[in-house]
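Here is the structure we will look at.
The complex appears here without one of its protein chains, the remainder shown in place.
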Amino acid sequence: MTTTTHRRRIEVLADEPLIPVIIRLAAEAGIIHYTLLPTLGGAGAHGRWRDDQLSGATAKVMFLAVTGPEHADAFIDRLAPLLESHHLMLMSSDVEVVRSRKFD
Amino acid sequence: MTTTTHRRRIEVLADEPLIPVIIRLAAEAGIIHYTLLPTLGGAGAHGRWRDDQLSGATAKVMFLAVTGPEHADAFIDRLAPLLESHHLMLMSSDVEVVRSRKFD
Amino acid sequence: MTTTTHRRRIEVLADEPLIPVIIRLAAEAGIIHYTLLPTLGGAGAHGRWRDDQLSGATAKVMFLAVTGPEHADAFIDRLAPLLESHHLMLMSSDVEVVRSRKFD
Amino acid sequence: MALDALLQPVVLFFLLGALAAFARSDLAIPEAVAKGISLYLMMSIGLRGGGEVAETGFTHDMLLAGGAGLALSFLLPLPAFWLLRTAGKLDRTNAAAVAAHYGSVSVVTFATGSEILRHAGMAPAGFMVAVLAVMETPAIITGLLLARAQGKDSLAPRGGLLHETFLNGSVILLLGSFLIGLVAGKGGMAPIAPVFDVPFRGMLCIFLLDMGLIAARRLMDRRALTVRTAALALLLPLLNGTLGVVLGVELGLDAGSSAALGILAGSASYIAVPAVMRLALPAADPGLYLGMSLAVTFPFNLTIGIGYYGWVAAHVWPLIRG
Amino acid sequence: MALDALLQPVVLFFLLGALAAFARSDLAIPEAVAKGISLYLMMSIGLRGGGEVAETGFTHDMLLAGGAGLALSFLLPLPAFWLLRTAGKLDRTNAAAVAAHYGSVSVVTFATGSEILRHAGMAPAGFMVAVLAVMETPAIITGLLLARAQGKDSLAPRGGLLHETFLNGSVILLLGSFLIGLVAGKGGMAPIAPVFDVPFRGMLCIFLLDMGLIAARRLMDRRALTVRTAALALLLPLLNGTLGVVLGVELGLDAGSSAALGILAGSASYIAVPAVMRLALPAADPGLYLGMSLAVTFPFNLTIGIGYYGWVAAHVWPLIRG
Partner (left out) sequence: MALDALLQPVVLFFLLGALAAFARSDLAIPEAVAKGISLYLMMSIGLRGGGEVAETGFTHDMLLAGGAGLALSFLLPLPAFWLLRTAGKLDRTNAAAVAAHYGSVSVVTFATGSEILRHAGMAPAGFMVAVLAVMETPAIITGLLLARAQGKDSLAPRGGLLHETFLNGSVILLLGSFLIGLVAGKGGMAPIAPVFDVPFRGMLCIFLLDMGLIAARRLMDRRALTVRTAALALLLPLLNGTLGVVLGVELGLDAGSSAALGILAGSASYIAVPAVMRLALPAADPGLYLGMSLAVTFPFNLTIGIGYYGWVAAHVWPLIRG
């Protein structure tokens, strides 16, 4: 049987113009591998939205990174103060991966 | 270190025309914040599908909500009887969030 | 309260032209129900990418399947040797589902 | 007319799409583009119809055709329902859902049919677009009554369903564009004709390529279709279409408009009705109603039905009447 | 001119979209298509403007209009900021973000206005496209200075912001297309006119249908809008627009170009500026600035503003001056 290793899956939902900032903060926390996923719409404390690409200012993108606990914590620490002001949503959960070295 | 809190991540895959119904049921269970994600295709007991937007009747959307255990259970109870008849897929898993108050 | 059962959630990120291969390998491992999700871009050991659909050769798709532990292990065993050569990312995590029979 | 019609690029592109899908090619039109073209076709059909009615004014024929369309859409689901229950062996809910599709209309079948009729010198009157718009929704109401949808099965409140039905995007767009065409008249249409008139036929080619791909892929996935339901998907357009043509001729419409009424009666919806049915009758199988309307009836009408309705309107029924 | 303008298909499609959204119809244009059309409109506007300037050459009027546009874009945010702070009761950050939107311009308002002016025999000069391009970004700089954005609030480095501003996709595309039109001239434009010139008005119809949907949905979601801010979203275009027209006439521009300068001054950005503000002033509420510019000011300009600016340019101000 293939051995799998425990890692953290961090997901951050952010407005499209902020994604480069998220990528930079992740890199500063040592996370350089990531995947971006599209969204269609939603609702939160700041109201409803739909992905109208017209200005792109309120279209949201999901940033996904699988990483080890230290990097994950460093990233969350960096993001925490921005969550409220930048209307972000952050989720952290557990995953198993193969080739653990790739996800440190 | 930033404190994170345990919450439930509920995901429901449903045909696009049914999404307003899912949103209503979630609201009735106390879940008013959610995010909608697009899909491309899939296969299940009711056959294969691809996202042809032509009629939209068989294009599917993923509804995602992070919430506390009571709301989650209430939502699942409401959805359970519909899963089979409405061709839904429901998943529930654990996540950690910052700012726990936002995800009650 | 609705009873939920423990299952495995397997996600595989792969280049679009390889998706039929992933579906075939999953079927060989007994997994015939799945959902495909779109992506926008990302970065990994093999560089950055964006979903330019021009050739489709480097656009990536997320394959998602919820299944029981045996099928999950069989699938991971089949995929493991390909992860590096085919630039795949595999994640496995825990979910709860209703109607356990559907997710064996 | 028949073979000539079959060899026109619009139909050939449909066949190309179908062949590519049967051969399991990966050819695909991005869905956003296909959806965009489908909205374009509705705007264009509406505007041109409205522009023509602005020219001719409201006529007696228009009233007659509108009344006939309304009646057909309300009533055609009844015999269809009976056939689907008896010959098709469908349960009440599925039979009602399918019947609603056959009472309603297919915008693209109408568009292709109009082009083919025009090419054969039998252009339908501009007001037939209004008839098209009128026929989209009544069948849904009949279908829901047949299914007794008010039962506890459905999650959607009664008001919500009527709302869904009459404010369905395609219905709004078609009617709205028709009204804009009516207000704008020939003069207002001229500067937008390079988008909404001239390229219509070419855009239809691209759309039909996609329809060929979708219809054939549905047919290959034909889990939900039985021999019985597939046969009914060929019989229903023939019956409904013939009825439409005969009614048109009897009401004194010109041959082109009678053929168009036949096309409308004979065609089955695959845009407005499925979206409402998925919500109103979730227990009905979308594989079944989309399989029948999109994968069988649509190709049948495109390749054979349109030519047949035109032939009946121009030759057969006038002959029978003497 | 006013009612006639209102009854043109471009405006009617905007109203159709708004009505559909208010009635909660599910009508929607795929976002990729809407974005594609918006890029098309910018390419087309740029190319046509550049092509015209290639004909007429650089003139004194062009320099004057460019200077006026530059000054307006830099300065209009100042009184707007003051009004938003006092009458609007907004905090510094939100007032600065909104003020930047009103100093900048709306490409589609300009495009629709040009078509309506052309239709009324008051076509603005080709170089007004260059003025449009010039006016997009300076207001952003003023807005950021007003917000003292260099504070620790923002994550984006200073250089990054100017970069974002001047290399914003829409700015690049408009300016680049203008330059290509200039290089290509009438000769080079001829073979691409069937795409970039002839269908312009029709494409605008499709885009305005989408704008109607988006604007009305924003208005219904008007969580962020108060009576005060909504009133300012009507007042600001009137003030800025009148100023623009008067400046144009005083500088000796023809009536059409003066009206166009009014349209530019009176319009508010909803493409380039929001994207930069979301990054530069994340604490400002996008619901507020998009609500004001897109859901109130845009429809106001489309239905009333354009006609009013044209009327002032052609009749009122010339009369006042004697």
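The chains carry the letters A, B, C, D and E, assigned in the order they are written, with residues numbered from 1 in each.
FYI, contacts are C-beta pairs under 8 Å (C-beta built on N, C-alpha and C of every residue); 3 or more make two chains touch, one makes a residue touch a chain.
Predicted model only: the values in this text are computed from it and were never measured.
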| item | value |
| --- | --- |
| Residue touching the undisplayed chain, where the options are E:Ala32, E:Leu70 or E:Ala123 | E:Ala32 |
| Among E:Leu70, E:Ala123 or E:Ala184, residue touching the chain not depicted | E:Ala184 |
| Contact with the hidden chain (one of D:Arg92, D:His163 or D:Arg201) | D:Arg201 |
| Selected residue (touches chain absent from view) among E:Gly67, E:Gly121 or E:Gly169 | E:Gly169 |
| Interface with the unshown chain - residue positions in chain D | 7-9, 12-13, 16, 19-20, 23-33, 198-199, 201-203, 205-206, 209 |
| Hidden partner interface residues of chain E, rising order | 30-33, 35-36, 39-40, 43, 47, 163-164, 167-169, 172-173, 176-177, 180, 183-184, 188-189, 191-196, 275 |
| On chain C, residues whose C-beta touches the chain left out of the figure | 15, 17-18, 21, 24-25, 46-48, 50-58, 82, 85-87 |
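What we mean here is this: only the chains that are shown with their structure count from here on.
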| item | value |
| --- | --- |
| Shortest contact path, chain C to chain E, counted in steps | 2 |
| D-E or A-B, whichever has more C-beta pairs in contact | D-E |
| Relative to chain C, chain with the most remote C-alpha centre | E |
| Centroid spacing, where centroids are CA-atom means, of chain A and chain B in whole angstrom | 19 |
| Two or more partner chains touched - positions in chain D | 30-32, 35, 275 |
| Interface hub residues of chain A, defined as touching at least two other chains | 37-38, 93-94 |
